[in-house]
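Below, a portion of the complex is reproduced, with chain positions unchanged.
Labels run A, B and C following the written order; every chain starts at residue 1.
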Amino acid sequence: MTSALPDRLPEGAFRARRLIRFSHCDPAGIVYFPVYFDMFNGLIEDWFSQCLGIDYASWILGQRRGMPIVHAECDFARPSRMGETLTLGIMVERIGRSSLSLRFLGEHEPTGEVRLAGRLVTVATSLETQRAMEIPDDLRAALERYREQCRESAHG
Amino acid sequence: MTSALPDRLPEGAFRARRLIRFSHCDPAGIVYFPVYFDMFNGLIEDWFSQCLGIDYASWILGQRRGMPIVHAECDFARPSRMGETLTLGIMVERIGRSSLSLRFLGEHEPTGEVRLAGRLVTVATSLETQRAMEIPDDLRAALERYREQCRESAHG
Amino acid sequence: MTSALPDRLPEGAFRARRLIRFSHCDPAGIVYFPVYFDMFNGLIEDWFSQCLGIDYASWILGQRRGMPIVHAECDFARPSRMGETLTLGIMVERIGRSSLSLRFLGEHEPTGEVRLAGRLVTVATSLETQRAMEIPDDLRAALERYREQCRESAHG
């Protein structure tokens, strides 16, 4: 599965910088690996709000929709340490009826060295019924536009 | 990769019970998924100390060895909620020269329903040189005994 | 305020043992201080369920009551490290109309050295109205019994 993970971010991909903090690191001095999954979740929030044009908090709290994670994985190619900065990027891998597969890449700044490559699969869920629901049209359209934008930039 | 994850724990597998706490859960009321990876790491500690006969803290702090995670994955079959109890179990999948692949299963107690199935791959590392090292003989022997113990119980 | 914090647990106080894990510690090798506040919250859960006879999860999720923290404080007398075990204990300081002040003490096991002494003040809240409510009678009675039990043991 490692080979299927991306080795660089397309130009059009949404990115955010993350400073590695003291609190992210363990007694061995490197980022404690579950922290990266938390960073992926935060990146989804920023991507929704800043790129897809969907307010993540309203989507969850107002419309009572959930995005539970049904699969998570990550390859950690190299450790990162306090004081370093990572650029995290997000890509759409697959848009299903109710599921969504996302890929993540973390590059060291400024060298561009790939530090980690991950994947999350989430399922759109109604918090009222606790059941999977179809990905709503507005989100689906935004996801497809985003995927196209990444593709074009990758082949540009 | 989902299909390769185990669907039940062999009798001989090391297990620990984990109460799902308020602090493990998110605004949707279910365990925030990175918490499970933290639980896997804690389970490794308990398994070393209580089952393999190796004091985890001394191993890390005293002998300056590390066990950085190079791959992590998990399938979350069903969500868990505050007040529920999970039984987490650990299995040895592969013992390499310096790498070790472990599998994890989380079952709801008392129904036995599988809630999650994960995998961590770690590499024995010298904290002095920051390089991979061969898995030390005492750990290797303990791992092989444990794997045998799980196998026998599975086929018993 | 330091002087007002207790310097030993009365015999009758509810206690729980906590192993200090790798994930609790920071790059300086000691417990990252917010972790202690998380431990206090977990101790309240155990105390409700195991000592006061009130199922914490049902109380929150079923009856839609909350216990938001309005004040938190802790003195950290000495650091703790991976592999050490702390005994955490809880005491009732004050039972108000809707507020409850609790004290916490953390002792190293087996030396009994006091490592930390904390206080949390919480307010019983209806999650429906988001407003403070009177502490329900069943909880108040359990809290008063517990306080008495600690007092008697302290003067025994």
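Everything below uses one rule, namely that a residue touches a chain if its C-beta (ideal position, glycine included) is under 8 Å from a C-beta of that chain, and two chains touch if they have at least 3 such contacts.
The model shown is predicted, which means the values in this text are computed figures rather than measured ones.
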For a quick check: 3 copies are placed, so what copy number does the complete complex reach in this file? 4
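Note that in this section only the chains that are shown with their structure count from here on.
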Report the chain ID whose CA centroid sits closest to the centroid of the full protein CA set. B
Per the centroid of Cα atoms for each chain, what is the distance between chain B and chain C, given in Å? 29
With chain centres defined as C-alpha means, what is the inter-centre distance between chain A and chain B in Å? 25
Rounded to the nearest whole Å, what is the centre-to-centre distance of chain A and chain C, using the mean of the C-alpha atoms as each centre? 36
Residue numbers in chain A touching two or more further chains are 27, 32, 34
For the chain C and chain B complex, residues of the former touching the latter: 19, 21-23, 29, 38, 41-42, 45, 55-58, 60-61, 81-83
Touching chain B in the complex, chain A uses residues 1-2, 27-28, 30, 32-35, 37-38, 41, 60-61, 66, 68-77, 79, 127
Listed in rising order, the residues of chain C that touch chain A in the complex are 22-23, 25-27, 29, 32, 34, 82
